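I am attaching a structure below and will ask some questions about it afterwards.
All protein chains but one are shown in place.
Going in written order, the chains are labelled A, B and C, and every chain counts its residues from 1.
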Amino acid sequence: MLSVAINDLRFRNPLLLASGILDESGESMLQVIKHGAGGVVTKSIGMEPREGYENPVIYELSYGLLNAIGLANPGIENYGEEIKIAKRGGVPVIGSVFGKDAEEFAYLARKMEEYGVDAVELNLSCPHARGYGMEIGVDAALVEEIVKEVKRKVNIPVWAKLTPNTHNIVEIAKAASDSDALVLINTVRAMAIDIEAKLPVLSNIFGGLSGPCIKPIGIRAVYEVYREVEKPIVGVGGIIDARDVIEYIMAGASAVEIGTAIYLRGIHVFSEIASEMEDWMKKHGYEKIEELVGIAQVR
Amino acid sequence: MLSVAINDLRFRNPLLLASGILDESGESMLQVIKHGAGGVVTKSIGMEPREGYENPVIYELSYGLLNAIGLANPGIENYGEEIKIAKRGGVPVIGSVFGKDAEEFAYLARKMEEYGVDAVELNLSCPHARGYGMEIGVDAALVEEIVKEVKRKVNIPVWAKLTPNTHNIVEIAKAASDSDALVLINTVRAMAIDIEAKLPVLSNIFGGLSGPCIKPIGIRAVYEVYREVEKPIVGVGGIIDARDVIEYIMAGASAVEIGTAIYLRGIHVFSEIASEMEDWMKKHGYEKIEELVGIAQVR
Amino acid sequence: MYRVVEIEEIIKETPTIKTFFFRDETQPSPGQFYMIWLPGVDEFPMSISYIGERKAFSVKLVGEGTRKMHSLSEGDRLWIRGPYGRGFVEKNKKALFVGGGSGMATLAPLIERMRGDVVIAARTKEELLFKRRFKNRRVYIATDDGSEGFRGFAHELVERLLEENEYEIIYTCGPELMMRKLIDIAIERGLDIQASLERLMKCGIGICDSCSINGYRVCVDGPVFEKDILIEMSDLGRYTRDRAGRRVPL
Partner (left out) sequence: MYRVVEIEEIIKETPTIKTFFFRDETQPSPGQFYMIWLPGVDEFPMSISYIGERKAFSVKLVGEGTRKMHSLSEGDRLWIRGPYGRGFVEKNKKALFVGGGSGMATLAPLIERMRGDVVIAARTKEELLFKRRFKNRRVYIATDDGSEGFRGFAHELVERLLEENEYEIIYTCGPELMMRKLIDIAIERGLDIQASLERLMKCGIGICDSCSINGYRVCVDGPVFEKDILIEMSDLGRYTRDRAGRRVPL
């Protein structure tokens, strides 16, 4: 009932683990799969090992999280083993990568392909790492070049993950339309100050906002892009229950990714949402997720 | 203790009413002043009367509001009386205006000046009205032209209210730096779908997100702009208590505007926050708001 | 967030008014209202006309939104938010309830909870709402055309009743001009009064200013106002605001 396909890639359910949450080590991804995820996206992996920013890297808000992990990652050369372990889970593993230019992205994607991932996700959208992610992701020409170059170099599907920190996500989505799917959205650039400390809380000052508070921004991005770009969309941002998933799907997403909800509801959130979704679909007489994709679009 | 100045304009406290909330009629503004606001910004007024969008124009979220009022307003020619009434409150009245080009903005600002406002606020940032606000506010050249033209035509201070729906608010702020103050931020472009109705909730589909959920975005905008542009800043977005106000001030704001909190806490929110602020300042040994402006900046 | 409720029963009260019963967990007090959204059509405010476990809206057909509402059937769904606003304040005073047209919808649950006499007014006989709802009550009828009961406006009947009875408070809801007259009567005679007002509502939660009258928001400061505030409302019965917020004569 919940099974979906993005292009030719089949998922037992549309609930994928979002990049950067519990997906650095293969064994953690296995746990997430055990708890019901339909697929997992790895943490974003770069050319070299990166320690990320100093603590604090996270700040709890009552309606979400602020984070600036700083793209900490073991580096692509050390990552093959983790993919191998994650693949044991029997669901698609999507390798997320970040680079500073088309060449790096292509190299990283090739490596991921070698390691056996089922698709690569290009992180064109991290809002707080200089020279990476969002700084690249708001430049339509660069986005187009990167996506084209990666497509040339790999045979697996290429997903482009875009930032909401732009005035025109549709334009960026069009620039990325050589990809096989669009992933919307990454975190929103934000920060917090502790007034007793009189200092920004994150050691990096700026971070990314995730969780329920960004859902209306994510829904808007998916809705806007769906009507303008004919590509499967993976919706991300602020999903905590089945209603949120259905909202994304009705806006135009074919599947979703879930991150912060693991903090809010625990790792079992995947199987819980899956059964909530089945209940909802039965009650409303739907048999396949596909029937719901984009049905809230007003033409 | 709470008195602040933006350029030469003095406010009894830094808590101004934000544009668009309870400020269409002069008498409503008087009520807000009676409940403690240090100043009021009028609803954004345009060239012609506008009915705004059909209902629903508002959607309640657990961490904020989504709205698409659609710049409903009586039109500038009908607005003189409201200003006259609001002025009776004895605190500065700032006239907010929106136009489609520099000429309209200048005309509207002149009219506001005639009506006796203490400053004009240019709404360069409404995220959901076609051809107005944000569509203009993300174009740096246009912003510069509008601000320059308005400055040429009026003698009162000119405030520029900017949108967070851009990847580079600093660039827009620089373009607006002929103004006398920068107002950051307007609402964030967003939407919601009702999954039972299978439709977007707002009749306009897209709206603006306000309230606690956007505070980390507003703080970030103020913090980023303060370090790059030497202009007084008025912080807006998600303020519900004194701690939020102090956070904005520490980020670099000289005063703040408050909107959605009227829904969350009631119209008495201004006097309540004012006394919360005095308590905090006494406890922490501060005598003037100015001592706090920008002190969380890390250099 | 809207809650979706199912229409359990529809009763045609008058040629233009239907009552829609539904179940909902909220506990409104008399005089409070909800916003009803009919997806794809409109959203509008509606007082609660039955407040027990089974609740209801009694809706007069006046325009596009209420026409759609009248076309609904049992089993159909309503999207609602609320209850909103301040209802009536129950005072221990000898009361007269005066409902004009669909204003009776707002007043009815209050009448059921209190003692006091009732005036039901309407243009014509067929439009009298809830004529048989109140048991063991003195119910006076007024119609503009005299087709039933007193011939003339509600406030005229009220003036007569005041000659004969020692009412201490008037609770009213109905056309604004009727309420204006009743307020003037109450001021003149030193009676207490509470009136439930109707104004154009957009947000329903006190921020858009569209429902404001002399600085008071009907949606959160009202819809029911007490006498001290009503006295201050110089626009009541004289000026209103249109959808653009222009102050226009009523």
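What we mean here is this: contacts are C-beta pairs under 8 Å (C-beta built on N, C-alpha and C of every residue); 3 or more make two chains touch, one makes a residue touch a chain.
Remember, predicted model here, so these are calculated numbers, not experimental data.
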- Contacts of the hidden chain among displayed chains: A
- Task: Pick out which of A:L2, A:V41 or A:V57 touches the chain that's been left out of the picture.
- Result: A:V57
- Query: For chain A, which residues touch the unseen chain?
  - Reply: 20-25, 27-28, 30-31, 43, 49-52, 54-62, 65, 67, 69, 72-75, 78, 81, 194, 196-199, 201, 259-260, 262-263, 267
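Keep this in mind: only the chains that are shown with their structure count from here on.
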- Message: By Cα centroids, which chain is closest to the centre of the whole protein?
- Response: B
- Note on the structure: Cα centre of chain A to Cα centre of chain C, whole Å, reads 51
- Separation of mean Cα positions, chain C and chain B [Å, integer]: 36
- Message: With centres defined as the mean C-alpha position, give me the chain A-chain B separation in Å.
- Response: 33
